[in-house]
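Only one protein chain is missing; all other protein chains are in place.
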Amino acid sequence: MIREWTSLFVALFSLVYIYGLSLWVTGSRSAFLNLLKNPAMIAFSFIALIFTLYHAVTWFYLLGQVVPMKIGKTTSKPWQALAVNLVLLIVVSYLVIWLLVLR
Amino acid sequence: MDTATIRVTRYRPEKGPEPFFQEYKVPYRNDMVVLDALNYIKANLDGTLTYRWSCRMGVCGSCGASVDGTPKLTCASFLHEFKGRTITVEPLPNFPIIKDLVVNMEDFMQKLVKVKPWIIREKETPPEQGEYKQSAEELERYQQFSSCINCMLCYSACPIYGLNEKFLGPAATALAYRYIEDSRDQGKNVRFPIVHEMEGVWECTLVGECSVVCPKGVDPMLAIQKTKILGATNAIRSILMPRGGR
Partner (left out) sequence: MREAHKVARLHAILWGIFSLGGMIAAFLLPVMIYLTGIAYPLGLWPFNGSRDPSFLVTGTLLGVLFVFVTVAGSLFHGIFRFQSALTEVGLLRLKRGLEAVGYLIIFVGIVLLAYYLLVLNPSLPAL
């Protein structure tokens, strides 16, 4: 049940972001930046991040259940899919930061 | 002597419109299952108690009931599994009650037949040519889904089926998938429209309780998810290649 309601935060963050973006592109850049620096917004982002990670973990486990991989004679177990995808998540996240911010 | 109290749903439509609970005291032994308690009641305390059972060893699928709120096989539920000495036994949820613990299985039976649970061939080869051969790997792809004993616990556990009787449901979809994945079967064209209609797999919201309560490890949730993937890829393929791709 919790798993399903975390999806609400995924949608909410997207909507809040689009709203903030609308502030910026219609001329008031500072309004967007102030929105982001608002403590309530930071708290919301923290919660959204936790729930998104919860979604990611349950999603990877589900992938492990629904699409098991065959390597030779053995079939993968869900927790293995979870582990591999978590590593992939870290790699992709770093790649994004490198490609878009650090470069 | 150690005793336990069994609270059972009674329903006698000819006597009264509402179901009611009746309590019985039964002996409590470590090796007793709920079915033993029901049989004790029927043999010694109240011969009118009505319920289904047969093999008493978890392979026939007849004795499904809601025990302390969870759909279970009464022959596979030990009294000592439950908290305290009072155990509530009710008929399987999501099905109309006929009498006491006996539910109307019609809808379920119709759904099993609906998915055409038999090998469908485009062309039957004559018996002289031998059997349709199948390797161990091919067998493994559908074997777990053939373990279903039609006990209906999954339908009782599914909240979507509770809300929408038209939903094809876990066991029927697992059965369809068992044939879709069977290498000897060539009936995808026939079965896909059945499982991929709106009330087929698309009503499922992945609650997953069906697989939790299944006593045989069929994992109908997995069958439904895999069928959804087949449906999505099929739909995209039918749009990108309307005539080809067969």
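To keep things simple, chains are lettered A and B as they appear, and every chain counts its residues starting from 1.
Here is the rule we use: a contact is a pair of C-beta atoms (placed from the backbone, for glycine too) under 8 Å apart; a residue touches a chain by one contact, two chains touch by 3 or more.
Here the structure is a predicted model, which is why all the values come from computation and not from measurement.
J.: Considering the entire assembly, which residues of subunit A contact the chain that has been omitted?
T.: 1, 4-5, 7-15, 17-18, 21-22, 24-26, 29, 33, 36-37, 41-42, 44-46, 48-49, 52-53, 55-56, 59-60, 85, 88-89, 92-93, 96-97, 99-102
J.: Since one chain has been left out of the picture, which residues of subunit B touch it in the full complex?
T.: That gives, for subunit B, the contact residues 159-160, 163, 193, 196-198, 200, 202, 205-207, 228-229, 231-236, 238-239.
By definition in this document, only the chains that are shown with their structure count from here on.
J.: Looking at the complex, which residues from subunit A come into contact with subunit B?
T.: That would be residues 4, 62, 65-67 of subunit A.
J.: State the interface residues of subunit B toward subunit A in the complex, per the touch definition above.
T.: So the residues of subunit B touching subunit A come out as 205-206, 222, 225-226, 229.
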